[in-house]
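Notes for the one structure printed next.
Only a single protein chain was left out; the remaining protein chains are all shown in position.
As written, the chains take the letters A and B, and residue 1 is the first residue of each chain.
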Amino acid sequence: MQYKSQAVAKPYFIAAIGLFTGQILFGLIMGLQYVVGDFLFPEIPFNVARMVHTNLLIVWLLFGFMGSAYYLVPEESETELFSPKLAQVLFWIFLLAGAATVLGYLLVPYATLARMTGNNILATMGREFLEQPLPTKVGIVIVALAFLFNITMTVLKGRKTSITLVLLIGLWGLAVFFLFSFYNPSNLVLDKYFWWWVVHLWVEGVWELILGALLAFVLIKVTGVDREVIEKWLYVIIAMSLITGLIGTGHHYYWIGTPESWLWFGSVFSALEPIPFFMMTVFAFNMVNRRRREHPNKAATLWALGTGVMSFLGAGVWGFLHTLAPVNYYTHGTQITAAHGHMAFYGAYVMVVITMISYAMPVLRGRAANSERAQVLEMWSFWIMTVSIVFITLFLTAAGILQVWLQRISATPMGFMATQDQISLFYWLREISGVFFLVGLVLYIASFFIKGGKTVSA
Amino acid sequence: MIKRHNPIRPCTGVWLLLVLLTLVTYGIGEAGLGGIEVVFLLLAMVLIKGQMVADFFMGLRRVRLRWRILLTIYLLLVVSGIALAYLMGIK
Partner (left out) sequence: MAAPAVGFFLPATQAIMNASTLDKDVNSAMPPGDFAIWIFIYAELLAFGIFFLAYAFTRAHNVELFNASQLSLNRESGAINTLVLITSSYFVVRALAAIKRGRQVFCVRWLAAAIAMGGLFVAIKLAEFHAKFSAGISLHTNTFYMFYLSLTIFHFMHVLLGMLILGFVLFKAHRGHYSAEQHAGVETGASYWHMVDLVWIILFPLVYVIR
């Protein structure tokens, strides 16, 4: 690695993959609970498994973003990290807080957890993805601000590039929008209105900036294409993300009691949200085609290209399928939503973090790329995980279409539970795909333990 | 210096044409006219004005055909969409 302090990224990456594994295990638990309702009941009820699954996802992605930033920023800024010590301390704080929170979900009834952690002081618990106790939320803010301080000071004292600029805007945005998780109005319409200021403005807003910056960084490294070309693409892509995504928030405001004009604004702007993802795909393939060097890390290149494609499919296409108000009227809150959610998160954020890890970990371990054997295994894991997610998505889409038909469109609509019985076959198929996904993940982890690799300086 | 294509005089002509078409549009509005023929006339003027802006103001007349065609297709799609919608509204 070019700068010693980049080494602080390593524990973040390891924690990320570890928590990712935990997320998948709990996903498999839930997948089985869909069809065997009392599996692990009452020890791990469905709602608890769900909290663990979703919260672990967010936390491991945050570890991934932070590790990526610690790796990328010193290299881009051409200076050592402002405080490697701070980065290490924050790692343990975040990890322990995260572990404590997950244990809290698992070991203590949620209402008791709320009482124990002072939810009566400021009620922030009880909302999807934002189930964390107040102290955890406060802890996240502190860790985030300290992390941002560290990274920002590094950029300020070194070279400023478009990549670090975009990354900083994205990360600061992430922190700022998280503050809305503390705002929990009693009016249900307002509650939901502002909840999306965390969720949508994260994943369809500032996180896209982070995604763009990380992807651009890896592409510069593995293709050797002129920085100016890549940076220009990055600006255009994130501009399109913001232009479409900000007002595109309106596609969550169709049915919650907000004015009717949102049906129009939300539909028109969110329909355009696939554009930046399409551009990212074209961008990635274009840069690789125009490459000026044959970088030894083929696996990272594969992950980068895959990120473009899968994020376009999962976030762009599957998102588009149910974004228009007249369609969403029927599909809202069904397995269509789950189908989109899984492929979008995997394609965009899981894959970009893995792309960074694939690129950076060998360097952090003293080589330009892993050995051919390790890379081959890693590429197998890429295909197995990606194809599994595609199948998960297809099966959930089928389940969703059938669900919408039976429960909402048919002349003699069925009730929710009766419909669930009818679509259970797809849930079994989804679960099998999920097992394959885990296999892919295990192979990915295994690839880290295969020895050897080119020790040519990166 | 090589004698170049003079970009000024044609553009002044174009400007005058655009002004004229705008005044006609305004006049139709003032007269409160409606109906298929009037609307088609208005939309035809939109097409002409748009194409003029694309060709002469944006300078697409002098670049590779595909960029010009792209804009023409855009104008055609929007205008015919509006025409179609108008016809639907009449029934």
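FYI, contacts are C-beta pairs under 8 Å (C-beta built on N, C-alpha and C of every residue); 3 or more make two chains touch, one makes a residue touch a chain.
As the structure is a prediction and not an experimental result, all values here were calculated from the model.
Q: Take the complete complex as the reference. Which residues in chain A touch the chain that isn't displayed?
A: 162, 165, 228-229, 231-232, 235-236, 238-240, 242-243, 259-261, 264-265, 268-269, 271-272, 275, 279
Q: Need a quick check: the contact residues on chain B for the chain that isn't drawn.
A: Given the touch definition above, chain B has residues 4-5, 7-8, 11-12, 14-15, 18-19, 22-23, 25-26, 28-30, 32, 34, 39, 42-43, 45-46, 49-50, 53-54, 56-60, 62-64, 67, 70-71, 74, 77-79, 81-82, 84-86, 88-90 touching the missing chain.
Rule of thumb we're sticking to: only the chains that are shown with their structure count from here on.
Q: Centre to centre, by mean C-alpha position, how many angstrom separate chain A and chain B?
A: Chain centroid spacing, chain A to chain B, equals 46 Å.
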